[in-house]
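One structure is given below, encoded as structure tokens.
Note that one protein chain of the assembly has been removed; the remaining protein chains are unaltered in position.
Naming follows writing order (A and B), and every chain is counted from residue 1.
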Amino acid sequence: MKFCNTKLFCRLAAASAFALATATAAAQPIKIGWLSSLTGPLSSAAIAENEGVKIAVDEINASGGILGRKIELLTRDTAGDPTKAVNFAQQLAFSDKVQFVIGPVNSGEGLAATPVLARAGIPNIVIGAIDELTNYEKYPRAFRVINTNFQWIDTANKYVLDTLKKKKIAVIADTSGYGTSSAKTAIELLEKAGVKPVYSVLIDPNKTDLTDELNKAKAAGAEVIMPWSAATGLLGRLLNARGDMGWNVPVVGHPALMAAQIRKLLNKPQYWDQTYAAGYVSTTYDANGKLPARTQALVDKVRPKLGGGGEIDVLFWWVAMGYDTVKVIEHAIKKAGSTDPAKIQKALEDTQGLEGVYATYTWGPKIRNGFPDSNMAMNAANTFKDGSFNRAPQ
Amino acid sequence: MTNTSLLKSRSVWLLIGAILTVTLPLWAGDQYRLHLAALIAVYWVLIAGLNLVVGYTGMLSIGHVGLLSIGAYAFSILAGKLGMDPYAAMVIAGLICGLCGLALGLPSLRLPGFYFAMATIAFSMIVNEIILAQVDLTGGGIGLPGPMFPVPFESPTGFYYLAVIVAAVVTYLTWNIARRMWGRGLIAIRDNPVTAQAVGVPMFQAKLIVFVFSGITAGVAGALFASLQTYITPDTFVFELSMFFFVCIIIGGRGSIIGPFIGTVVLTWLPESVASLAKLGNFFYGLLLLIVVLAVPEGIGRMIKMIYERFRPRKVESFAIRPDRSKLKDALTQFRPSHSSAETEQSRSLHAASVSKSFGGIKAVDDVSLVLKPGQVHGLIGPNGSGKTTMLNLLSGYYQADAGSINLQGQDLLAQTVQERAKTGIARTFQKPRLLPDLTVLENVMVGSWLHAKSGFVTTALGMPSVAVEEKAFREQAIELLKGVGLEAVMHRRANLLDHAQQRFLEIARGLALRPRFILLDEPAGGLTAVEIENLGEVIRGISDAGIGVLLVEHHTDFVFRVCDYVTALNVGRMIQSGSPEQVRHDPEVIRVYLGA
Partner (left out) sequence: MLTVLVTGLATGMLYAAVALVYNVMFSTSKVLSVTTGHISMLGGVFGAYFISTLGLNWVIGLVGAVLVGAAFGWLTDVLAIRRVLARSDEHLWLLSTLAMATMVQQAVGLWWGTEPKPFPRLIPQEFGAGIWDQKFWLPIGVAVLMAIGLDVFYRRTMYGKLFLAMSEDAFAARARGVSTDKIRVMSYILSGALGGLAGFAAGQLTFAYFALGHILTLNGFIALAVGGLGSNVGAIIGGAGLGLLSALASYWFGGEYQQTIAVGLLMLVLLLKPEGLLGSKKVRPV
């Protein structure tokens, strides 16, 4: 009898201890670090992504969190400074002991911070496009949600070569990390397709007048300009120079060409004509002027917060991507059943066809770039409406 | 020892600091804080070297981020791309930056303050341009990975110790420079370039050497920085970082090592711990700099010293200067090299023949000749504008003569700079005493011995025993000289706390520390009371007793006639009479233009 009682007692004790433990664990929030350059260069992208992230976090917390645990978002403004990015990555990893890190946004910061997070073994959702940021061997827990730079460049190149059928190409990029690497990749891909650019140049993103460079491109016989820069200011000035010169060639390149800020920078609204950029199926209006259902749903949720109820004047894919990064984390935790980093890694490696707003993601044991080629599309910049676009003419 | 005196002891504080530094990985808390501590150490490697340039020599170099980036890239390319041993790469990176410092310093160091500052800013912009442009070498905008050091320094804790070791070495080197003759020479360049010249400091060379040294430390810091950050891009090396280094030193205070160190610690740690400050970061640095410049220009270092002195109050009593003529004579003869009997008095005299100098259309000195004999007190009098001070400046080298000759021991002095003339044995004082206000009286006198310090920059930095031996000798000589002029009681007082008369006597003592053959005194009696003038006379007599020639430019004619062996009178640039005091005093022309009835 005593034995029975003890056993019962032990069971009860164990059960209550377990309940207590899970209850305390349940009370423990899931900490997600968010390295964002909210001030400084590329801040417009970061701010929009931030909205997406916040909406996702609020949504998840409102419905009880993940596995009963709420999300605690730790935002760190890196201001585009790689040293700050490294310091904050260290702080998030070792001081705040977060379970996940989203970002950084800029390539320069990403190149510096990703290795730090990798060494700390923290799962990192990568939102920088530069190809070197993912590597299943060097950074096994870094999973990319955004498309790769290669995908952008390839889509644009194919549009120019196959649809527009132009062969004399001018490649213009900025001197940042992103610009330098993109220009290199773009030229390599073009040459692989048998086309050598007639003119290529790297420009300081703060250069105010691009007439010289365009004149040189024109003199070299260019029929199309392909800019690879995320600096909206520079792209705006590029379009102005083209327009002021009266040079009627298409401009095809980086999605920042379609950003709403550009519209404000243009000397004349017509300067946005004949401007096409790599975009996404998820943010393209179909022939009936409708967005994919999931995108529309998010647009409706976001509109009161971003547009003040009115127009949304940022690239919507930024918001959608921010939203998806948190949803990916949610999916991974649910699939792994815990926040244990090794289990998270396995869960994401085994993820196929995860439907997000921005894209449908598939990773693998050796694959860290989750964005599908099928989601790429070419958009026409001057069809900007609420952050999404129509398809570029086929 | 009681508890309070233990606290006052500087070595105890240093020991505590050392223990905290060495055990930091244990109490820091987490790897992030360890990373910050390592970053502070790396910054300090650069700032310690830069401190000599900015804090001690007063050169406003705001472009050191350029040197940091060269060091970082050199290290990453050598150890990363080319696979060189990281230690060797770090050393070579340092040397490369030293060379760049030389290349920057050669054309820029002669420029006046603002020009020099702009040149350094421009330099850092050029470096940035070159890094972006040379894509194949530096990766351009993408940057390079920063190589790790081998075991045992590849872990975060290991790297921290490596950084601390390097920082400690650099601190030791700079501390040696700062507290010895080199440090005083640099402070002279900063606070009173005219004085620096007068004691023989080769201004341009000294600035260049220090600048190159700061380049080397910047290069080494760059290598460590690249390794710590594990990845470097051009975005990392922005002008704001130069400002940051600069502000650490300025708020830390000039002429101090501990001040800038505390500045570095506080300014690195503050934006990290107060997240809202991170955004305001650079605005905050600017604000801090402005506040310090307006309110406490001497920085934290000075404030610390002031607090330190408050715990050790020195009784500041007023006292009268009491020179001791025979002590002075002994002090001077003891240290002066004796001359060979082959030399005649003639050859040991200073001969100025038919010297002329014009400024624009005005002939300030017109065909004046005089001879200064060793051990003789030679007075030079005349009304205002007669050319007395001009003559003194011509003899000491501050002005170039248009015509005539000045010879000493067969050497043509006209071909010599101020420093070279100091080396030949000509010392001088100034109409308005030019002292180094931040140094003590004793240190001010020791500066005068600059030319006799044989220790070079490297020897001093390494702390070789010969340096301490020399230092001791100079200190003893200075004490003897101070006893001789009567300022021994205040030898540890800061020079800017002296009254006017004390400053004059101090300047004379400094001039004597040069072990000169001749000392030129520019109106030393100006502003002195009758008693003090008497004492001055004692001092001058003591100097001549020791066989040193004195040129006394003065307005107090009674004093001149009392104390001089020979007098020359000038008027409107020309010599009107010269001879014994009696002769000159009674000369009708002299009476007419100067003395009155």
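In this text, a contact is a pair of C-beta atoms (placed from the backbone, for glycine too) under 8 Å apart; a residue touches a chain by one contact, two chains touch by 3 or more.
What you are looking at is a predicted structure, and each value in this text was computed from that prediction instead of being measured.
*Asks:* Given the contact definition stated above, which residue among B:V293, B:M306 or B:A468 touches the chain not shown here?
*Replies:* B:V293
*Asks:* Touching the hidden chain in the complete assembly: which of B:I121, B:V371 or B:V572 does that?
*Replies:* B:I121
*Asks:* Using the definition of touch stated at the top, determine which of B:L24, B:I62 or B:I232 touches the missing chain.
*Replies:* In the full complex, the listed residue that touches the missing chain is B:I62.
*Asks:* Touching the absent chain in the whole complex: find that residue among B:I130, B:V266, B:L414 or B:V572.
*Replies:* The one listed residue touching the chain not shown is B:I130.
*Asks:* For subunit B, which positions touch the chain that isn't shown here?
*Replies:* Touch set of subunit B with respect to the missing chain: 58, 60, 62, 107, 111-115, 117-119, 121-123, 125-126, 129-130, 132-133, 239, 243, 250, 279-280, 282-283, 285-287, 289-290, 293-294, 297.
*Asks:* Even though one chain is hidden, which residues of subunit A still touch it in the full complex?
*Replies:* 39-41, 43, 175, 201-204, 206-209, 211-212, 215, 231-233, 236, 240, 243-246, 264-265, 267-268
By definition in this document, only the chains that are shown with their structure count from here on.
*Asks:* Which positions of subunit A touch subunit B when the two form their complex?
*Replies:* Residues 39, 76-77, 79-84, 86-87, 90-91, 93-95, 106-109, 111-112, 115-116, 120, 130, 132, 174-181, 202 of subunit A touch subunit B in their complex.
*Asks:* Over in the complex, which subunit B residues touch subunit A? Could you list them?
*Replies:* Touching subunit A: residues 29-33, 35-36, 39, 132, 135, 139-143, 145, 229-233, 235-236, 238, 272, 275, 278-279, 281 of subunit B.
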